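Got a structure here, written out as structure tokens. Questions coming.
Apart from one protein chain that is not included, each protein chain of the complex appears where it belongs.
Take a look at chain A:
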Amino acid sequence: MSLTQLPLAEQAVLTLAALVLFTSFLLLAQNRIVSLIHTFAWQGGLLFVATCLMALTSGRHHLFISAFMTLALKVVFIPWQLRRLVVKLDIRREVETVGGPSLIMIGGGALVLFSYYVVLPIRELSFLATRNTIAVSLAVVLVGMLMIITRRKAVAQVIGFMSMENGLFFAAVSATYGMPMVVELGIAFDVLVAAILFGIFFFQLRSGIGSLDVDHLNRLHEVDR
């Protein structure tokens, strides 16, 4: 069955999935901190739209609650807080040079292929759209991990971390119409607390090592030297 034969709503969800993956690549490549935060907010916005769409088509109305939690947390609160911290710590104008950008992008592409490959065995049991969205969300998670590995600035790592959470959320929403409510609430609470803790850590890093560059974190070793 080809993509065009799917119902319109599913096609829309697939398009949104593609866009979410696209923003995740944008995050990987973006080197200005403020733009990074904005891109992250856009990713959250896409998730919000996707969740609302799923809620409408599937008739599971508890998804609206998840959708609005995403809107509040990932589109409004976290970007707002990150932006405020960036202004407060006066690193707005800092540009992070990403080492070997083309190589990283190729790595990201490889991760997408890998995700599709991993998801391949569950082909038999599930529908085309679901399979695609699982692969995409796994790719978003892995690209988020890649971002954490390759970035040196703490703020960028946090955004990588949060975009990983976005991938997980997208998996939960698109593959299974959302987790049970108590779990959704718990996860949202964890994300909220994590966001606040990250903010506290920025200040600790600044006062402890004098910068938000995690390259300066090199005092602890696996073995003594």
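Operating definition for what follows: contacts are C-beta pairs under 8 Å (C-beta built on N, C-alpha and C of every residue); 3 or more make two chains touch, one makes a residue touch a chain; residues count from 1.
In the analysis below, contacts and distances are computed from a predicted model.
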Chain not present in the shown complex, as UniProt names it (candidates "Na+/H+ antiporter subunit D", "ABC transporter substrate-binding protein", "Hydrogenase-4 component F" or "Subtilisin family serine protease"): "Hydrogenase-4 component F"
Sole residue of A:Ala12, A:Val49, A:Met105 or A:Val214 that reaches the chain not shown, by the stated touch rule: A:Val214
Interface with the undisplayed chain - residues on chain A: 60, 118, 121-122, 124-125, 134, 138, 141, 145, 148, 154, 157, 161, 164-165, 168, 171-172, 175-177, 179-183, 186-187, 189-190, 193-194, 197-198, 200-201, 204-205, 207-209, 214, 217-220, 222-224
